[in-house]
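Our next item is chain A:
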Amino acid sequence: MSAVTDLLLTRYNYLAVVVLSGIGMYMMIENRNLVKKVIGMNVFQTAIFLFFITTAYVEGGAPAILESGGGGGGGPYVSPLPQVLILTAIVVGVSLTAVALALIVRIYAEYGTLDEEALREVTGE
Partner candidate 1 sequence: MIPTVAVTGTAPLTGVVAALLSGVGPASVEQLLATSANSPLPPLLVAVPLLVSIATLAVGYRFDRAAWSIAAIGAVLQVAIAGTLAWRVVTAGRVIHVLGGFVPPFGIVLVVDGLSALVALLIAVVTVGVLVYLRQAGPRGLGTTGDVFNMYVFLEITGLAAYALVASGDSGLAAVAALKYLMLGTVGASLFLLGVGYALIATGTLTMADLAVRLAEVGYQSTPVRAAFAFMTVGLGVKIALFPLHTWQPDAYSASPDGVSAFISALVSTVSAYALVRVVYSVFTVEFFAANPLARDLLLYGAALSVIAGSTLAVTQREVKRTLAYSSVSQFGLVAVGFALTNRAGLVGGIIHLLGHAVMKGSLFLAVGIIAIRTDARTIEEYAGLARRVPVASAAFAVLAFAMIGVPPAVGFVGKWYILLGAVEAGEPVVALVVVASTLLTLAYFARLIERMYFSPVTDSTGPAGTVADGGESSAGRDGRESESAVADGGSAGTDAATVDRNAEDTRDTRNDSDVEADTSAGADTDGDAGSAELDPVTDDPSGREVTAGMTAVVVLAAIVAVALGLLATELEALLRPTLEVLLS
Partner candidate 2 sequence: MIETGSLRPLGAVLVAALSIVGIVVFRARPNVREGWSVLGALGTVAVIASMVPGVLAGQAYVTDLGTFVPGVRFALRVDPLGLLFGLLASLLWVITTFYSIGYMRGLDEHAQTRYFAAFAASVAAAVGVAFARNLLVLFVFYELLTVATYPLVTHDETGEARAAGRKYLAYTFGGGVAVLAGTVLLYVLTGTTAFTPGGIAALAEADPVLARAVFALLLTGFGVKAALMPLHSWLPDAMVAPTPVSGLLHAVAVVKSGVFGIARVVLDVYGPGLMGDLGVGLPLAAIAAFTLLTASVIALRKDNLKRRLAYSTISQLSYIVLGLAILSPASMVGGLLHIPAHAFMKLTLFFCAGAIHVETHTDDISDMAGIGRRMPVTMLAFAVASAGMAGIPLVAGFVSKWYLLIGSVGSGQAIFAVVLLLSGVLNIAYFWPIVYQAFFETPEASDRKPLVESPLGGRYGDGPAATRADGGRPGDGRDEDPKGDRSESDRNDTAATETPLGSGTTRETDSEAAGETPPPETQDSPTETDAVQSEGEQAVDRYPSDHALPGDDRERDENTADSKNETAGPGEDRESSEHSTFHDHAYDEPHGPPAGGWEQRAFGEESSWFVLGPILTVVAGAVVLGIVPYWAIFLRVVELIVAGVTGTPRVVG
């Protein structure tokens, strides 16, 4: 009881990460539609982004922003580093998605299908 509850109550962010990445992975492997595979990939990436962001969260922490005139919260700040990183990672992720979608467009133009099985037959693998 206590272990599970404990996990659910205090580590729910990890749980979400695991679930999300599991969903993403599953979509990538199991789904036959290429676009949905890419969506799966995005979900998977998002899970990891989430992981970063939530680990940076500090209970009751303020954003690490100093306002002019020395204002702003004194107390604990949330770690700004992961947020910066993930901002970059999101950019990378978006560009990846763009490339992936461009490829899919091309594949569709070429073969007229986005179904993986059908594609496999067409390409003769």
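Simple rule for what comes next: contacts are C-beta pairs under 8 Å (C-beta built on N, C-alpha and C of every residue); 3 or more make two chains touch, one makes a residue touch a chain; residues count from 1.
Behind the choice of candidates: all candidates are chains of the complex that A comes from, given by their letters.
Quantities reported herein were computed from a predicted structural model and do not represent experimental measurements.
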| item | value |
| --- | --- |
| Touch assignment for chain A within the complex, options 1 or 2 | 1 |
| Candidate 1-touching residues of chain A, taken from the complex the two chains share | 25, 28, 34, 37-38, 41, 44-45, 48, 51-52, 55, 79, 81-82, 85, 88-89, 92-93, 95-96, 99-100, 103-104, 106-107, 110-111, 119, 123-124 |
